[in-house]
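Notes to accompany the following structure.
Excluded from the complex is one protein chain; the other protein chains are retained at their positions.
Per-chain residue numbering starts at 1, and chain names A, B and C are given in the order in which the chains are listed.
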Amino acid sequence: MCGIIGIYGNPEAATLVYLGLYAQQHRGQEGAGIVSYDGEQVHRHMGQGLVADVYSDPGTLQALPGSLAIGHTRYSTTGGLDAKNIGPLLFNVEETPVSVAHNGNLVNLGAMRRQLQKEGAIFQTTTDTEIIVHLMARASGERMADRLSAALEQVEGAFSLLVLTHEGIIAARDPYGWRPFVLGRLGDTWVAASETCALDLIGAKELRDVEPGEVLLINDDGLQTVHRLPEQRPKHCIFEYIYFSRPDSRIYGANVDKLRRKLGKTLAEEAPTPTADIVISVPDSSNTATVGYASRSGIKHEIGLIRNHYVGRSFIRPEQELRDLTVKLKFNTVKGVLAGREVVIIDDSIVRGTTMRNLVRLLREAGPKKVHVRISSSPIRHHCQFGLDFPTEEELIANQRTKDQIEAYLGVDSLMYLSLEGMLTSMDQPPDHFCTACFSGEYPITLNEVGRKDAFEPSKPEFDDH
Amino acid sequence: MCGIIGIYGNPEAATLVYLGLYAQQHRGQEGAGIVSYDGEQVHRHMGQGLVADVYSDPGTLQALPGSLAIGHTRYSTTGGLDAKNIGPLLFNVEETPVSVAHNGNLVNLGAMRRQLQKEGAIFQTTTDTEIIVHLMARASGERMADRLSAALEQVEGAFSLLVLTHEGIIAARDPYGWRPFVLGRLGDTWVAASETCALDLIGAKELRDVEPGEVLLINDDGLQTVHRLPEQRPKHCIFEYIYFSRPDSRIYGANVDKLRRKLGKTLAEEAPTPTADIVISVPDSSNTATVGYASRSGIKHEIGLIRNHYVGRSFIRPEQELRDLTVKLKFNTVKGVLAGREVVIIDDSIVRGTTMRNLVRLLREAGPKKVHVRISSSPIRHHCQFGLDFPTEEELIANQRTKDQIEAYLGVDSLMYLSLEGMLTSMDQPPDHFCTACFSGEYPITLNEVGRKDAFEPSKPEFDDH
Amino acid sequence: MCGIIGIYGNPEAATLVYLGLYAQQHRGQEGAGIVSYDGEQVHRHMGQGLVADVYSDPGTLQALPGSLAIGHTRYSTTGGLDAKNIGPLLFNVEETPVSVAHNGNLVNLGAMRRQLQKEGAIFQTTTDTEIIVHLMARASGERMADRLSAALEQVEGAFSLLVLTHEGIIAARDPYGWRPFVLGRLGDTWVAASETCALDLIGAKELRDVEPGEVLLINDDGLQTVHRLPEQRPKHCIFEYIYFSRPDSRIYGANVDKLRRKLGKTLAEEAPTPTADIVISVPDSSNTATVGYASRSGIKHEIGLIRNHYVGRSFIRPEQELRDLTVKLKFNTVKGVLAGREVVIIDDSIVRGTTMRNLVRLLREAGPKKVHVRISSSPIRHHCQFGLDFPTEEELIANQRTKDQIEAYLGVDSLMYLSLEGMLTSMDQPPDHFCTACFSGEYPITLNEVGRKDAFEPSKPEFDDH
Partner (left out) sequence: MCGIIGIYGNPEAATLVYLGLYAQQHRGQEGAGIVSYDGEQVHRHMGQGLVADVYSDPGTLQALPGSLAIGHTRYSTTGGLDAKNIGPLLFNVEETPVSVAHNGNLVNLGAMRRQLQKEGAIFQTTTDTEIIVHLMARASGERMADRLSAALEQVEGAFSLLVLTHEGIIAARDPYGWRPFVLGRLGDTWVAASETCALDLIGAKELRDVEPGEVLLINDDGLQTVHRLPEQRPKHCIFEYIYFSRPDSRIYGANVDKLRRKLGKTLAEEAPTPTADIVISVPDSSNTATVGYASRSGIKHEIGLIRNHYVGRSFIRPEQELRDLTVKLKFNTVKGVLAGREVVIIDDSIVRGTTMRNLVRLLREAGPKKVHVRISSSPIRHHCQFGLDFPTEEELIANQRTKDQIEAYLGVDSLMYLSLEGMLTSMDQPPDHFCTACFSGEYPITLNEVGRKDAFEPSKPEFDDH
């Protein structure tokens, strides 16, 4: 996942981008970058780590002048952890700078990359995004927006794209609308962002989504749709509603909070726990679903886990083994609440299962009578090719074990997931408007090659830029 | 406020101290320091900022060898923001290193400091803590613990102290027991810390409190009480239960979470809101009190505010004014929950009132029918002299305005505080076991001089160490 | 100018490269980079500033493992000051990493770059060196050495090149032998470097020069000449002997020190100063020529200027104007030596004239009777296209003013240059073996376009990577 934002027509474009990235920090914490254009020069600053850290020095933003800017927070899907893979990427197409911020993941690229290289193309990064730029460099068309449209006709996969050139900012979204992408307005300033929480922070009003398949140019003439890619049935990523987006955002035209509460309610119906004394959440990710579960089930909603909000990115560990240290660094139990009680703990999803297992062990130390786990989504059994950074299928616990085995592994008294039908009926749109590949294995695009995060990291020899 | 922790008898003493500081990060975010002793040398590392940042480099902890160590997280009460005021302070008493970590605040020190200076004493810091060391240097006694006992006989105020010397670690607490201070055990390792959450993280078991007035030496012979200061009626800081301590800690012998929930329940009885649709908290500080209020009142508990957990210490702001940016950086509203509803928002306390005012403005944008504010403590009207860093009395909104004026200032439909009696009856101990000076103005110690955070910052000329 | 070095067949290849760069620091102080290959991965570290600063952290060199490595110190000739222009450059040619370190300057590149871009090539840097890599990507040939040979057939200009691939290190030199390039041996380790001073530091023995026009592959089979570019009459840069190389180096088969002393002697014959009391140098650059001048003229050699050896790269200046501060930061006069004396000051060359003018002002303050300036080379009147970073011709004082005007500008009693003939007869090789373009304007290659350092910095819009 990644978060992107573009600002057109504001003297402090880079600062607004910075705020928008900050609001979308949950979409990528590995790195952040901003590119601005001041009418003469393109400026860029990027770095590894959180947005507030990458731009902690006020001079950094001052060195990004201009009234248009785009930004990117990174959560690697393709391309290694290398600093040069942090977006927005910046290239020279015939001496014209072109900068690209991309949320999503292209598929079926291997043959295309090999062919481009045979023709002499030299790739600077191992990202999927760079393919688009090489296609633009080979495309014809007077405007960069035309070259981009031509390039996008040749690729498959998920993309919400922002492209900055001296001609303006281009926003483009794949025909399936895989990733969220919204347009907003703050006075005379245009905004395009992954989620509405970015609009809220800077005080912008939501206008509409960048439509699936739309290529949109933003310049002094306002918004113009310059191209439409061949239409497809929408395939919105349902996991954005389940976990990824912020609960205070609106995406795909609905409030995340509302649907997440609905998932909790449906879960209470499908997977009741009649004997339980209290229901608790894993703060803060399952707070909203827990509210839904508690209200529908009538079980008392309690605070059983306290989250430490000072968790840093790297943490120094002692050599001696301290039991459950990893989970304790993030959570502590409220003993008085848990002791002697039959407890339901709600979580939004289980990936590898290790975190939940450690959490259950921690809960057990507080002396609950029983521990039931309820998950407000279905078992994740398949790899995502469209922008989520799930581990390999071998590492997905639900791909490898039965429900009984998972219960034993987690050490719980019972475990229940929400069904695929339950998930889809909790939504506001028809069931076939969603991509559920990670649950169902049904990929909307036929995959010719298995995408891997490091697909283009050369196996031998390899770059290692320090 | 400050958080302190000492470890005796563990080969990774500094790393355990580091974890204990991390667990107590909420007690002070301005700086952190650790001092260790390896049998030959005293080692020290301190820095401004969060614990995880000050010790982000693994080499830093490796450079703090030894089986005893003490640590301090700082939230300045006396002494400026100067780096040299970050504890644990380190002094040479007759070529013997003595390091002191202090939570609390001494009072009535001015005359004593002036007298010491007249006798030639040169102060290195502007902290109250340093007075103790100068008194130790002038005291007689074979052991440092004896010199410390003699010094503590001469001072007044609040102190939970950890003193590291080559003779061991000394823990001392003022006779009123103003600040929490607990002892624990992890295998053969002794632990002393401000709160039990520090014990929980490293897996130590709680033994007992360092008793009010106790001076305790920890060395290879175990714990020995070497001195008792003249007994006093306990005066525990009630604000630790209301706001300051972590809800998952036990202090003064009771669970914080339990009493905080009780405060919420008492508030529901004293200050009902019969027409309200929902009750929301200010995450995360009033979460527990809100649970109490909701359960006693029967009003539906909802999540109306989302907190951004990536808030950094410094944040770059645009020059153009963005409405409510400061509060929005920390919170966003969940619009669907608030629109058209009569909302009760619970908070633990109001100091200046500016944050609550901004929060109410933010809530209003989401379109609630009414906004009621309920506070799970009494109006704060007085300065704290015993370790809390409240602003001057002129800045305390309840010192300056009537309830009607505060309601108008906040822009709320109603405001109600918990009464002093309501607070005290929610506690587990007799009412006269608590210091309520910030609410009542009744100071347990007669103050000869008004203490200020920068009391010993020379008015002119002044230090400014970069 | 730049300094390059390659090491093949040593477990500490990167460290030897680092030492070789350090010895060649005078060839470029703007930045330094090292690329190593450990049989599996290519590693790279580069930075702005001096070699000792870029690699001040021991971990940096440890992170460059492998038995082959190349390095580069940078003094920009083409390409802006941008960090990404610091060599060795690193590219992926069909997923194979290729790294290039280049001393020299290619010419007549504009049309070629535009054509490559029209075919879709995306340039990562604004250096001339990158052209070679794009030509390699389009060339055929099994080995990278063959692709490189094919690419070099297509370019004109000065190049001493080191190319690292997984097949070994390739050394190539233009057919004119414009820049120095020497091979050495340390036990079983092969070394290729710009100057012999790099061999001396690591204790390697000089073998021979990389010959003009030679493309040489160094791998486990030793040295193999894989290609020879069309032969040309040598055109060694004479300015290397006059100023640029270190006096303790051997280049083009002769000791720099010996020829520099010879230039001083010839100058004493051509431009005598019979009435002078003492002759002084501008330490350290003209020390050797001054020894030659003093010994041939019989005038007493004195130390009249002391050089401050702590000169840093950036220096903070007061706002108030301090007379001659710039030159005083580098030099101070020895008053007792200069007062009342008729002084000859020897320098190797004059470019803009501003430094000499300031130096003369400084000398005048010490009260000499007269000041004569003698220059051990001819007037510099033309731009260098082959690797020296002279300013534009408008800024060259000898291009703009007569000798009388320069004397007046410098404020000296007399000024004399060495003649072109005097320079060439001081050499060990025939006069037509040298490029004297900066003095004579006779360029060995016809220039189709005026090369500028920033030729490929796009005029609008432009990159500005922070």
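Definition applied: a contact is a pair of C-beta atoms (placed from the backbone, for glycine too) under 8 Å apart; a residue touches a chain by one contact, two chains touch by 3 or more.
Keep in mind that what you see is a predicted model, and the values were worked out from it rather than measured.
Q: Can you pull out the displayed chains that the omitted chain is in contact with?
A: Even though it is not drawn, that chain still touches B, C.
Q: From the list C:114, C:233 or C:335, pick the residue that touches the absent chain.
A: C:335
Q: Which listed residue (C:149, C:288 or C:358) would be found touching the missing chain in the intact complex?
A: Residue touching the chain left out of view: C:288.
Q: If the hidden chain were put back, which residues of chain B would touch it?
A: 37, 39-45, 60, 63, 90-97, 114, 117-124, 133-134, 137-138, 166, 456, 458, 460-466
Q: List the residues of chain C that touch the chain left out of this view.
A: Here the touching residues of chain C are 11-12, 15-16, 18-19, 22-23, 25-26, 29, 50-53, 55-56, 58, 61, 197, 200-203, 246-248, 255, 257-258, 283-284, 287-288, 291, 295, 300-303, 306-312, 314-320, 322-325, 328-329, 332-337.
Heads up, the rule we're going with is that only the chains that are shown with their structure count from here on.
Q: Going only through chains that touch each other, what is the minimum step count from chain B to chain C?
A: Between chain B and chain C, the shortest chain-hopping route counts 2.
Q: Centroid of chain B to centroid of chain C, CA atoms only: how many Å?
A: 62
Q: Would you mind pulling out the distance in Å between where the CA atoms of chain A average out and where those of chain B do?
A: 37
Q: At least two other chains touched by the same residue of chain B: list those residues.
A: none
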